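Excluded from the complex is one protein chain; the other protein chains are retained at their positions.
Order of writing sets the labels: A and B. Residues in every chain begin at 1.
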Amino acid sequence: MRWRFPALLAGAFVFLFPFYYMLIGSLQAEPDPSVGGAFPAPGNLTGENYAEIDAAINLGRTLLNSGVFTGGVILGTMVFGVLAGYALARLRFRGRGLVFSLMLLIQVIPFQLLTIPLYVLVVRSYGLADSYLGMIVPFAINSTAVFVFRQYFLQLPGELFDAARIDGASELSILWRVAIPLVRPALLTGVLLTFIGPWNEFLWPFLITKNQELQPLAVALSNYLTTVSARAANPFGAVLAGACVLAAPAVGLFVVFQRQFISQGLESGLKG
Amino acid sequence: MRRTIATAALAVMLTAAAGCGGAAPGPDAQARGEITVWYSNNLEEVAWGKQMVAAWNAEHADQKISAQEIPTGKSSEEVIGAAITAGNAPCLIFNTSPASISQFQKQGGLVPLDTFSDGTSYLEGRSGDVAEQYKSSDGKYYQLPWKSNPVMIFYNKKAFAKAGIDPTNPPLRTDDEFLATVRKVVAAKGAQYAILPAPSNEFYQSWFDFYPLFAAETGGSQLVADGKAQFAGDAGRKVAQFWRTLYAENLAGKERYTGDAFADGKAAMAIVGPWAISVYKGKVDWGVVPVPTSSGRPANQIHTFSDAKNVAMYSACKNRGTAWDVLKFATSKEQDGKFLQLTGQMPLRKDVASAYPDYFAKNPDYKTFADQAARTVEVPNVQDSITIWQTFRDAYSKSVIFGRQDPGTALEEAARRVDQLASES
Partner (left out) sequence: MTVTSNPVIRETPRQGISGRRTWFGRVIGEQPIGGALVAPYVVFLLAVFAYPLGFAVYISFHDYFFAAPGAIVERPFVAFDNYVAVLSDAAVRRAFGNVLVFLLINGPLTVVLSLVLANALNAAIRWRTFFRVSYYVPYVTASVAVVGVWLFLFNSDGLVNAVLGPVAPDPSWLVNSKLAMPTVAIYVTWKQLGFFILLYLAALQNVSRDLYEAAAMDGAGRFQSFWNVTVPGVRPATTLVVLLATVTGANLFTEPYLLTGGGGPDGASASPVLIMYQRGIEQGNPDVGAAIGILLVIGVLILALIERRFVGRED
């Protein structure tokens, strides 16, 4: 117990240091690859790397695109993914084993194997080139999240469901009133883990649309990085600044949401 | 009866399919109308592309170009490959790597430029003898040689001066002189490394270490010629041994460096093309020399790697007549001049140095590269080009960079596999 706080602190240092370094590096006018470069030097600090990004990228537009892309994926996953996860965990129906195997299979397949056939399918068969929908489609329901949901629904005590069913509640209302409130932390986990994929994805949205009006932030940043990497005053700083810009909303979202992880059970547990 | 109809229908479909495929010169070689082009997304080339498109569109209201940017580098082949397969590639891509041409051609993704009545004459008239290297194995041109970045050795004058070496005329002509010089530079702490070409494993990295020196040593031979690997011979061994010495003595770094090692003063030299001049401006006081050879050939006999990017027309293009006109417009003497001015890269036209005397008088730095541009070697235009390069790179990395095998043996083994690959196609 006494060791926990210092140990966590040391761990946090290990996890935060690269991020800290990224922040410092993004503020440097000249790259400093020496050990001293890990500390802020007053003469070497500048906002220039950020100003350059701001000048090169329409941040508002690309953030909006990222929002639509990511939001679409989260919406799809939270609605249809939760339904599927619940059914797979708690309901007996024909084909359940098959669906579960299919889900596992999709998890296992490396995306690089499917990229080009998937692209041909989405562009030619579905005609979704240059659209938000085309960006969203392959990610629309995150199978990892479905898997996560299923696992947490499985963890709930069966008696609860039996009791509700005996009371004559419909499956949907059991899901809505009994199951979902109990797995709220898992749902948040689902949002957070679903968020990262489309947020950081750049190859797929770029394949789908070369129209800059529709490109999300990750695509714009990675385009920016390939062009400036050799030319900016501090190319490494530019890369790091780009990464900070991309990471900031994700970290912000987490800071806002992580409070929800504190369940009341544990709050009261503390007093005991 | 029914069967005949079916057969006829099939025949019609196949003919139609052949019509829009890459191989056949369809009737649409004359078709005109709106087209799409892609160009590279680096700032200078975007500036050039925008003015080119604007200039064309101002005079051709009925045949407008719309332009989009695609990134240079790693993902561009993937992007183009996917677009070919899906049939939504643009008409022209001003960023096509010669190493990918054979693959795109095999996919039926390219329009042979010989389809146009003045295709061959225009292309050969513009580029001269260099054009020959860009002909495909079936004797057709699937790419227009557009611009090159002949690579040479940049050196840091300050680092050289620190080691007591004459910075205006450093001894770097023969392999031995080169080694002696860089040993001094590193010993005097002019820089941590003599040179730091990316030591990583991507197939194209050999274009910036082994290949330029190989081109110089052989007097202009390609990696593969007449279906045979050329690199395991005497010249190839010498070049490999030269690099092995640099790596073994830690004069060249085995680790990737994030950022530009030369600009940051980490390495005293770099092998780069003229695009880098603007990058190094104000950061490094540099000089430039041709790559070394074992016998110390004079500068005007040195060949090097071209690092060219070309323009290709893609088979998804409907209005090929317009596309061809745009291609000629964009590579006209006037547009090439603008390209040179905006990017500092060398248009692949013959006698580039004498074609733009004013520019080179004002920018003497670039003159050296224009002279070098007359003697460049391209990657061989053969099937499985990228597989061949990856095979070579793997052997090179293992033996030359990491010293886990004798370079001679490794090159021979790789040559056997490359011969096999080259003969299969």
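Note that a residue touches a chain if its C-beta (ideal position, glycine included) is under 8 Å from a C-beta of that chain, and two chains touch if they have at least 3 such contacts.
All of these numbers come straight from a predicted model, not from anything done at the bench.
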Quick one: say which of B:Glu59, B:Asp129, B:Asp226 or B:Glu255 touches the chain that got left out. B:Glu255
Using the touch definition from the top, which of A:Phe69, A:Tyr132, A:Phe147 or A:Phe206 touches the missing chain? A:Phe147
Which candidate, A:Ala41, A:Leu64 or A:Leu160, sits in contact with the chain we can't see? A:Leu160
In the whole complex, not just what's shown, which of B:Asp28, B:Glu78, B:Glu124 or B:Asp285 touches the removed chain? B:Glu78
So which bits of chain A touch the chain we can't see? 1, 4-5, 7-8, 11-12, 14-16, 18-19, 21-22, 25, 33, 35, 38, 76, 80-81, 83-84, 86-96, 99, 102-118, 121, 124-125, 137-138, 140-141, 143-144, 146-148, 151-152, 154-162, 165-166, 171-172, 178, 181-183, 185-186, 188-189, 192-193, 196, 199-200, 218, 222, 225, 236, 239-240, 242-244, 246-247, 250-251, 254-255, 258-259, 261, 263-266, 268-270, 272
Residues in chain B touching the chain absent from view: 14, 16-23, 77-78, 81, 84-87, 89, 103, 106-109, 198-203, 254-256, 258, 315-316, 384, 386-387, 390, 394, 397-398, 401-402, 404
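As a convention for this text, only the chains that are shown with their structure count from here on.
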Please tell me the distance, in whole Å, between the geometric centres of chain A and chain B computed from their C-alpha atoms. 38
Complex interface listing, chain B residues touching chain A: 38, 41-43, 68-73, 75, 78-79, 81-82, 85-88, 258-260, 264, 266, 276, 278-279
Chain B-touching residues of chain A, taken from the complex the two chains share: 31, 33, 115-116, 119-120, 123-124, 129, 203, 206-207, 210-212, 222-223, 226-228, 230-231, 235-236, 239
